[in-house]
Structures are given as structure tokens and as C-alpha cells.
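Just one protein chain is left out here, and the rest sit where they should.
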Amino acid sequence: MYLTIYLLHVSVLINGLVCKDPKVVTENDFFTSGLNVAGDTSKNLVGSNVTTVNVGRIPGLNTLGISLVRIDFAPWGINAPHTHPRATEILTIIKGTLRVGFVTSNTENRHITKVLNEGDVFVFPEGLIHYQQNIGHDNAVVIAALSSQNPGVITIANAVFGANPDISADILAKAFQLNENTVKQLQARF
Amino acid sequence: MYLTIYLLHVSVLINGLVCKDPKVVTENDFFTSGLNVAGDTSKNLVGSNVTTVNVGRIPGLNTLGISLVRIDFAPWGINAPHTHPRATEILTIIKGTLRVGFVTSNTENRHITKVLNEGDVFVFPEGLIHYQQNIGHDNAVVIAALSSQNPGVITIANAVFGANPDISADILAKAFQLNENTVKQLQARF
Amino acid sequence: MYLTIYLLHVSVLINGLVCKDPKVVTENDFFTSGLNVAGDTSKNLVGSNVTTVNVGRIPGLNTLGISLVRIDFAPWGINAPHTHPRATEILTIIKGTLRVGFVTSNTENRHITKVLNEGDVFVFPEGLIHYQQNIGHDNAVVIAALSSQNPGVITIANAVFGANPDISADILAKAFQLNENTVKQLQARF
Amino acid sequence: MYLTIYLLHVSVLINGLVCKDPKVVTENDFFTSGLNVAGDTSKNLVGSNVTTVNVGRIPGLNTLGISLVRIDFAPWGINAPHTHPRATEILTIIKGTLRVGFVTSNTENRHITKVLNEGDVFVFPEGLIHYQQNIGHDNAVVIAALSSQNPGVITIANAVFGANPDISADILAKAFQLNENTVKQLQARF
Amino acid sequence: MYLTIYLLHVSVLINGLVCKDPKVVTENDFFTSGLNVAGDTSKNLVGSNVTTVNVGRIPGLNTLGISLVRIDFAPWGINAPHTHPRATEILTIIKGTLRVGFVTSNTENRHITKVLNEGDVFVFPEGLIHYQQNIGHDNAVVIAALSSQNPGVITIANAVFGANPDISADILAKAFQLNENTVKQLQARF
Partner (left out) sequence: MYLTIYLLHVSVLINGLVCKDPKVVTENDFFTSGLNVAGDTSKNLVGSNVTTVNVGRIPGLNTLGISLVRIDFAPWGINAPHTHPRATEILTIIKGTLRVGFVTSNTENRHITKVLNEGDVFVFPEGLIHYQQNIGHDNAVVIAALSSQNPGVITIANAVFGANPDISADILAKAFQLNENTVKQLQARF
């Protein structure tokens, strides 16, 4: 027997997130605030901070394939090499001067890099390792868009040396041509 | 017989645009500049100007499913009701105060609207009619991202009353409940 | 702790609609009737009527990316300019003579139009504004297919002038180059 | 060196078909005629005829994911069991009475079947084996839509027993539990 | 009113299968064993056995678009002509010598076939009828991958002659150019 119970009182998780009935959405399901507020770049070692506006913050983005971030940089701060497993990124410089770059796949591993100033725009194709570095003496600000409502971020150093539990040190030693003690020291830091 | 000629000297149009061999791309295929420059809002009747950064301007965006725009508004300028036939839009207010809104499909035609200030973010789902209006006394600036490298824009009034050649006036009269003379006057303006 | 409760007695909404367990579907989940019945064209001002066969009427269409409509036209009736935000449409004339057309995106706004007779077929690409007009002296009938199980319909005049609540009259006045009183009169009609 | 030659004088094949520059398309790229003309059902053994309106006939359909067919049936004619490798089909009966059916995948192989009359609509999900049979005393006519501009058709008996060159008779004998002589007779017929 | 109940204790079916909260997945959601074990080829008439590793066996595959199978063949065993309605297949021969083939769509019905030995690789495009036959004197083993987590299998003879309930014998007689008694005998066997 197949009995339909109208789901008036439960939320279903699609992509791990709540999907509302279209008839009860309001303007607040398509809205968030605060992208004018600088992220705190003093709380980590790399001098940058990413403020994320994805489907976790705007429920109405679910299934629509787009999201935004603001990235703040202290002088000489970096957004460390990372990938988005499910998105291409396009950014524009709101303030400051940055060196940006990405690296192509094997076996070329070409480093495509450029210095960007205010109003410049750059693209990081889906899944490729990329970074930004503030090379000016002041704070820098970037707005970037990603081609997924849930793009994901893999910060390479953290995922490799800060995985929980640790990846076996002998694997990383061989992969990075480091000795195991150095690997273990790195793992202790991340 | 099937003869392969290596296409060293021609460009193939994919989606109507040139696709380069990946091995010869450079940083300039992923780059453009000028998004810090305010568009001229004095050249049209609606007091706004959209600066588009899509695949036509950054060849490396082709097939990657994302693009950017900057929109400038004179005081009380509007970005007239329009759709993007192939993209969802997410915008953030860089400067100013805007009323924004979109209208849901038939038969509800719900008007989802909100006043946005600096740092606020709003989403316009794919294909729905939407607009922005500067409701402040100064210029306003928006950065928006779209979920296609070639999202397209259909400005409703222009497409309806400014189609070339004209849509028959009796159709528009009936659709908009206007008399045919009014329609013809509108068509003369667009 | 992760506890699996078999969902024997609830229906989950996918795309806002019920998805059945494949093992309990029957022929009736893939079926509907009544597309031979002319829609009533006398109940509205435009002299046409669209009978929709989408996933709301055939549950088995969910995720399959296709649906049908029948459109009936009184003599000189129109299917007013509209878009489908999520579908291309292909139609064939079962009976009668119609003028049909669509308008391309900015900035060309080319009006692609043709007179169609019985057995003629025409395509309206995804998201573009299009219309049909019966230009014969008898009723006309069309069968059309859409490339989504839930294509959506945005009747331009209704969404613009009949949004609920109203779009601010000054926005529409500026967009359509009408005075605000005319806009308010239009809004009162829709 | 990378030299761009504008392709003013060549057509590029996308999906094996010509793609025009959007700026030079005309209404005839979105049009065909003749779907009111009954196909000749007397030229084959199964008493049916499919008139196809796909991207091969309407160039503007390319990439848009939809197409149409008209199917004519002599009394007791059948549209033999077949699949569309790249499309779901939805049909409506214009005239006549048909038995239609599809078979679900292994291991159930459920036969989902129904008798349809004028105005009835039925769905055949992508890739499943399906058929139609005119069970009335007059001709029958169907209009069907498919969720691809190039859906493909695999008539099961023809592909199995009429492949060119033949599939080895011992394979078909084992698969269909026939003796090899019967298989060879069948292969001679197709 | 819209009340969110966190679904801590229920599993939602996506594509008819359970989707776990990403935070509670473990290595066992991405794992299965046993693909080294030969399937029993003696339990059916065709002398082959397919061991399937799809989303039904590895829950973590859901939405990821890939799966594996192992196929064992007795000497002269066949994997009877079949299609995968939602996947392309690529296989490699682990052991033995097989003839493989697929048939292209109407109207060519070209039979693309080749004899494969250990280490050879072959592709069967999505939705096309294909088969494998062990033409050696020993057992043969194949590993194949499919481009869907839930590709489906339609064994042609079983779906046609073993559908439940039967497809009407007169339809199959006409389609396969057999007499109805032969069809009924076949239906009795499947």
C-alpha cells in the first residue's frame, strides 16, 4: 500500500540542505547581508579571510548553481593554494593589488599568473589549484563568484598535512620528497 | 576517405565563440580589466549602465558556466525589468541603496522584493523577470554574477515594444490591454 | 547515531512534487487524458486557452525533462507574449492558420516570425519571448512540447503589470516610457 | 603562433550537424512543414510510419533538447518494440485507439501497458523498450515529443536480427533460445 | 506555518536510494568487497554472470555518475544482447578471448564488432544494443565501468519475450516476423 502524507511539517534535505515549498518562500530566502564587512585577517597565519555566501547562508540558492565570496587580505596576506572541487571561480579586485595564479593539470603543470589591480577580473577554471597574494602595502578586497551553490574548498596544505586522522607520514614524505620527521612536524602544525 | 588536417590556423566557433587549443592559452585568456570604471548612466532614459564581463570578453570562460557584471545607477536610476534566459543572478551592493525584486511564474506572479543596502546580497532565479532601482540620492554600484558564460539579457520593454521588425500592434494591444495607437506610439519610442 | 527508517508511508517532494518508489508505479503514473478536449477560449480577454500536461498532472514525468500542452485559439485569439524560464518549445499546428514569433536577446531584439498552417512546425528557443496569433476565421488548435517536466510560464504583461504586490509604478513608467497614471491604470486591469 | 581566421564561409559540424552563426539565422532555421501529411503505412510489414522532425530537419533545434514525430498506423498496424537511446517520449493520440506499453529494466521486466483513446497522453521513460499497436478498425495518428534534438531509434528486431554484418547466429540462438536455423531464417528476412 | 524538523532519524530516498548526511559517512559508505570472486556461470542458459557494484551496493556512489561490474563467462558463454538505458560502458579483458559488438541506431544498424584479448579495452556507447561472447576454451573475466551509479540493464530477449505480463503475441509476431505460436513458445521459456 502506498500512502501519501503531505509534508507540511518537515523539511527535506536536498544536497544536504533544506528545500522549501516554492509557495512559502519569502524575500528572505533569497537574501543575506554583511558582504560589506571586512573579514578578520588577524586570526590565522596567512593573513586572509573568506566570507562565504553559499546555499548554507541563502537557502533560495539551492540547485541554482552560483554563489559569492568576499576575500579580505592583510598586507602581504595570501589566500593559500586551494581548489574548489565543484566550481569555476571568477573574481574582481575591489581594492588593492594582488598576484593571482593557477596551475594546469599534469603533465604540463603550467603556472598561469598575473598581477591584478582594482577593477581587474580573473578566472580560475574548475578544480585547478589557485591562489591570491596581496602584494600591496594596504589591505586588499576581492569579490568572487563560483559556479555552484555549494562549491566546496580544499585548502591544499590543510587537507594534505592537516587531515584528521593524519595521512601516513611515509606517504607524504615520498610524495613531497621530504623526510618523515619534517612531515610529522608539518602535521603537528596543521 | 577520412583525412585529418590539423587546424593550426583556424579558430572553431563553439557557442558562437572561439575556443583556443588549451596548450596555447595564456593568462590573458582568463583576464580582463576595467570593472572599477563607472558605466555612463547619462546616455539612456533609465539612468543605469551594465558593464558585462562574459565569454565575449574573456575567452577562457567558454563552457565554464559563470560571468560577472557591474551595474551603475544614477540617483533614482533603474535597471529595467529583464530576464536572463540562461542564468541565475546573485548580486551584492557595493555602494548605495536599491530596491530590487523579481516576479514568480504564472499563475501566482508573486512579487518578491526587498530594499538592499551596502553589503546586502540578493538572488534572482533563472529566467524570472527582475529589476533594480536606486532609491538613494547618490550613485549606486552593484557587482553581480551569473551562472552562465553567456547568460543573455532580454529587456522586457525593448523586446516587446522594440522588436525589429515590430510585433503586430493588435497582438500587443490585446496582451497589454492598451489601444493600438498607444502601442504604436510605444513602438515608435523603442 | 544514524537510524534508517524505511519511508513506507511518506512521500518525498522532489522539485516540489511527489516521487514514487519505482517498484510501486503503475500505468496511471505515466498517463493522463483529455488533450482532445478544446480549452474554453471565452473566459479571458485574449481568446486562447492552454491545457497543460506536465509533472503536476503525470507524476511519472518527474526528472524526465519533457511535457506537452494543447493550445486552443478563438478566431483572432492570441497566446500573449510569454517565456518559459526552463524550456524550449516546439509546436505543430493541428488546425488553423497562425502567425507565430519570438524575439532574440539584447541588443538585436530581432523578431523572428512566420505564418504557419496545418502541419507546420516551429521552435521557440529556451527563455525567449514568443507568442502565437490565430489569423484565421475559425478556431485553431496547436500541440506543443516543452523540454522540461516543469517548464514554467511567465506571461509578460501579467508578470509586469499584474505582479502581486504591484511593482512600483515609477519603475514601470520609466521602463516602458509611459506616464505613471497609465501604468496604474494597467496595474488595475491585471 | 595562433592565427584567427573568421569562419565566414564554413559551417562547423556540432553533433554531426551544421551550426549557424546566431546573427544569420532566419525563421526558416526554426521551421518545417508537412506534419499534417499521413505517412505511408503500406510500404513495410508492420503497418506504421514515423515522420521525424528532429535537428536533421530543423537546424535551429541543435542543442535545444527536443523534437517531434508523427506516427501513422494502418488498422492493426504496430510501431514495433524499440528504444530511444537518448530520450524520453511523451505522446498524445490524435485519432484512433491504441494499446501502448513499455517494459522496465532487469530484473523485474514489468510490462506497463494501457489502451489509449483520442486525447490520451502516455510517457515512455528514456531508454526503455516500448511499442504502440493500433487496435481499432481505422487508421490511427499520434503526435509524440522526445527529450532530445537527436533522440535516435533502435528498432529491436532490426538491430538484433538485421544488423549489418550479422551478429553471429549462435549468440542470438542462445540469447533468444531459438535454434540456429531459425535465427538464420530471421536474419535473412531483416 | 513552516516548521523545520531536523531529519536526524530518517533517511530520504534520492533516486530511490538512501542519501546519508555527509557528516556521518564513513569509509564503509564508499566500499564494497568481493569483485575477485567469480560469478557462478552454471545457473543460467547463457553461461555468464554479472556481479554488479552500483549505488545499491555502495551508498556513497549516489549522484556521482559511475559504477563497476565484473562479468564471468564459461567457455562459449555469452552476455546476451542488452542495453544500459542510462550509461556508456567501457570494459577491459582480465582473462580470455571474447568477441564483442554493438549495433548502431536506425537506419544503418551497423554491427561494430571485434575480437578482444587480455588487456584489450572496448567502448559501448550509451543506450546501444551490445553483447560479449567468450570464444575461448577457458573461463573469461571482464571488468567494466558504466557512466551512471544506476545504469540499469535491459536484456533484450528477456524484456521482449519475458515481460510480465506478456506483450501481446501478435505484436511480437509482427515485429519479429515469427508466427504467433513460436512467439508463445518463446514467452513460455522466458
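To keep things simple, chains are lettered A, B, C, D and E as they appear, and every chain counts its residues starting from 1.
Heads up, the rule we're going with is that a contact is a pair of C-beta atoms (placed from the backbone, for glycine too) under 8 Å apart; a residue touches a chain by one contact, two chains touch by 3 or more.
All of these numbers come straight from a predicted model, not from anything done at the bench.
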Of E:50, E:145 or E:173, the one touching the omitted chain in the full complex: E:145
Those residues of subunit E which, in the complete complex, touch the missing chain: 22-23, 25-28, 30-37, 53, 58, 60-61, 64-68, 70, 87-90, 92-94, 104, 108, 112-114, 116-126, 143, 145-147
Subunit A residues that touch the omitted chain in the full complex: 45-47, 78, 80-81, 83-86, 99, 101, 103, 105-106, 108-111, 113, 125-129, 131, 133, 152-168, 170-172, 174-178, 182, 186, 189-190
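The criterion applied here is as follows: only the chains that are shown with their structure count from here on.
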Same-site or different-site touching of subunit A by its copy subunit B, using the half cut: same
Centre distance in Å when subunit B and subunit C are each reduced to the mean of their C-alpha atoms: 23
Centre distance in Å when subunit B and subunit D are each reduced to the mean of their C-alpha atoms: 39
Interface hub residues of subunit D, defined as touching at least two other chains: 22, 108, 113, 125-126
